[in-house]
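This is the structure, below, for whatever I ask next.
Heads up, one of the protein chains got dropped from this complex, but the rest are sitting where they should.
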Amino acid sequence: MAEDAHSDESTAVAPAHGSEHSVASVDVGLAVVPAPEDAFQDPGLPPHHLRVTDTNPRRQRRAQRTVFSLFYLSIAGSIFAVAAYMAFPIEDGSFTAIRINNLFIGLGIALALLGLGFGAVHWAKALMGDHELTDPRHPVRGSEETRARSIEIFQQANEESGFGRRTLIRNTLIGALIAFPLPAVAMLRGLAPQNQDPVALLKETMWDKGVRLVRDPLGTPIKASDVTLGSVFHVIPDGLNKLPHDEMLNAKAKAIVLLVRMDPSELHETPERKSWSYDGIVAYSKVCTHVGCPVALYEQQTHHLLCPCHQSQFDISNGAAVIFGPAARPLPQLPIAVDDEGYLVAQSDFTEPVGPSFWERDKA
Amino acid sequence: MTSTENETGRRPARGARRKGKRHPLATVALLFIGLLITGGAYAAINATSSATAEVDMNSPQTIEQGQKLFVANCATCHNMNAEGVPGVAPSLIGVGAASVDFQVGTGRMPMSFQGPQALQKPPQFTDEQIKQMAAYIASLAPGPAIPSEDLVNGEGDVAMGGELFRVNCAMCHNVAGAGGALTEGKFAPDLSGVSGSHIFEAMLTGPQNMPVFNDTNITPEHKKDIIAYLKFIDSQTSVGGYALASLGPVAEGLFIWIFGAGVIIAITVWITARSN
Partner (left out) sequence: MSTATTTDAPRTTSFSGPSTFTGRAANYIDERTSISAVVREFGRKIFPDHWSFLLGEVALYSFIVILISGTFLTFFFQASMAEVQYNGAYVPLKGMNMSVALQSTLDISYEVRGGLLMRQIHHWAALLFIAAMGLHMLRIFFTGAFRKPRELNWVVGFTLFILGMAEGFTGYSLPDDLLSGNGLRIIDGMIEGIPIVGTWLSFLLFGGEFPGSDIVGRLYSLHIMILPAMVILFIAIHLVFVVVHMHTQYPGPGKTNRNVVGYPILPVYAAKAGGFFFVVFGVIALIATFFQINPIWNYGPYDPSPVSAGTQPDWYIGFADGMLRLIPSHLETVWFGYTFTWYIIIPVAILGLFIVLVAVYPFIESWVTGDKREHHVLDRPRNAPTRTAIGVAGVVFYAVMWAAASSDLIATHFMLTIEGVIITLQVLLVIGPIIGYWVTKRVCLALQRKDRSLALHGYESGRIVRLPGGEYIEVHKPLDEYERWRLVSYESYAPLMLRPDRSGRITFANRLRVGMSRWFFEDRIAPVTRAELEAGHGDHGAHGAPGELEGGHDGDHGLPPAAH
């Protein structure tokens, strides 16, 4: 038949042999086993069954009544929704009023829509003709005549324009078409600021020598004696809250710190970092080194710090080493000390970039 | 004459009591009345004992009572002098009345089995008994005290409480206080329905793995604000309808797949089914 008139050119693979069915010609598709001669034949459409609404006029009238009742309900729903909009104000700000308003407008709208929908479907199912009809399908490919005419059209256009012949015209056209979007692409560079280096920015935070540790979000400084065993403070650098808004959140995204105190005997520190803590008080970056969520679920007895986003776990008693989850690096530690008034201060910025890893992270 | 007929030979009218015989439902009625009386008495007695029992935390009788309760119920794990048993139960020296009020008042103590953490369950003691035990523990060494009524009545600044809650508490307890997972089978519980004093005490004492939010970390005023925030979200109607346990996108996704798609597929089956 017309639709499968493709001959397959490769003879490298062939249908399975050894079957008692004859191997059909390759134009049927290579892996298909053609139907055996004694296969069943299509019996045609099954007989049509009448519906109860076709045979019983009373049921038909009932179905009609159902349909227009549903449409009436739909109208009622729409009107109700409009009425509810007007009748249930929310301007006093009470949550109950807002709930009632949305509830009744929503009920009205839902009734209007469902009434319409169920009515139309019931009309179709119960009352409209339900004889199955048949239409022929035509192959998707155009007829031979159409295809021939298309080819002819292209050939004519080619001749008249010389597109195929005039290769220099053609090639330079293609070149121009490829080139013309390039300025647009280049202008997308403007999405990022022109005079900032992202790598340099990622490698520094607001922390610096002498910057006080203050409470997040209130901004009050923290004395070492305020921090009891087992407590956790959420910390930002002093001065962060005074930054203009755009800068504040950007700085905060790198500068958030978690401050905990544990018994010094439980704290395992490398010799180089012994001076980074103060009497069992340690400070670590709160930006998860996985993909950057605030890692803040501190368990005071186990000293585990859990990130809620992807469940990375860090051991705060052991340099915030990764003990579970997809993170790869320990949290950077903020070296802290106490100033002469007893307030906790940073000794310097973090000694490594905070937050998720990036390509240039370890490059000087 | 049958037994159900009276002298006139007719059966008594429906509902009329048969002479001399108890109504068949009399037994039932008597049982019911008996239950009402005993139940009511029990409730009344208990009510009086837990109502406004003003317990004097400093009186020697209270402390002595508390010690008795402690020895009977807590010493098996916490040791006779409350110094704790390593690997079994921590020392209670210095934990203060607040710890006892919280742990025993929420039913976490006595702990029912060793596990990742103590689970909340119905309290095993009356309020008066809890106060007595608290007084005893407080007498052993200074520690956090049970907060006064005005700090836990929920009349603080809801907005400040919300901001503090989100920074300090939401990462474990969820922004709506619906609770969350911790490591190794532990979890931060759902905060709905928790009393103001228990919230305060939990912050103050840092039960088990919950960090300690001492008064120099979160001031008592701010704790009051946090309590006000929690009470607010507890009591307010969800403006959008059923909150699906405030669990967020997971609950919403489950709902749309199970109920949304389920209902719609049921409707598609109806639409394309052959009409009767």
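Letters A and B name the chains as they come in the text, with residue numbers starting at 1 for each one.
Keep in mind that, in the parts below, a residue touches a chain if its C-beta (ideal position, glycine included) is under 8 Å from a C-beta of that chain, and two chains touch if they have at least 3 such contacts.
A quick note: this is a predicted structure, and the numbers were derived from the prediction, not measured.
One chain is not displayed; in the complete assembly it touches the shown chains A, B. Note on the undisplayed chain: of the listed residues A:Val52, A:Leu116, A:Leu229 or A:Val338, the one touching it is A:Leu116. Touching the chain that is not shown, out of A:Ala283, A:Leu305 or A:Ala327: A:Ala327 (per the contact rule at the top).
For chain B, the residues touching the absent chain in the complete assembly are 116, 158-159, 161-163, 166-167, 170-176, 178-181, 183-185, 187-188, 229, 232-233, 238-244, 246-250, 252-257, 259-261, 263-265, 267-269, 271-273. Residues touching the missing chain, restricted to chain A, are 1, 3-4, 6, 8, 10-21, 28-33, 35-36, 38-40, 42-46, 85, 88-91, 93, 98, 101-103, 105-107, 109-114, 116-121, 123-125, 128-130, 132-137, 139-140, 188-189, 191-193, 196, 198-199, 201-202, 216-217, 234, 236, 245-246, 249-250, 252-253, 256, 286-288, 290-294, 296-297, 308-312, 322-329, 355-364 (touch as defined at the top).
The definition used in the following text is that only the chains that are shown with their structure count from here on.
With centres taken as mean Cα positions, chain B sits 39 Å from chain A.
Chain A makes touch with chain B in their complex at residues 49, 51-53, 95-96, 98-99, 102-103, 121, 125-126, 130, 215-217, 223, 225-234, 260, 294, 296-302, 304, 306, 308, 313, 324.
Residues of chain B touching chain A in their complex: 163-164, 167-168, 171-172, 180, 182-184, 186, 188, 206, 208-214, 216-217, 236-241, 270-271, 273-276.
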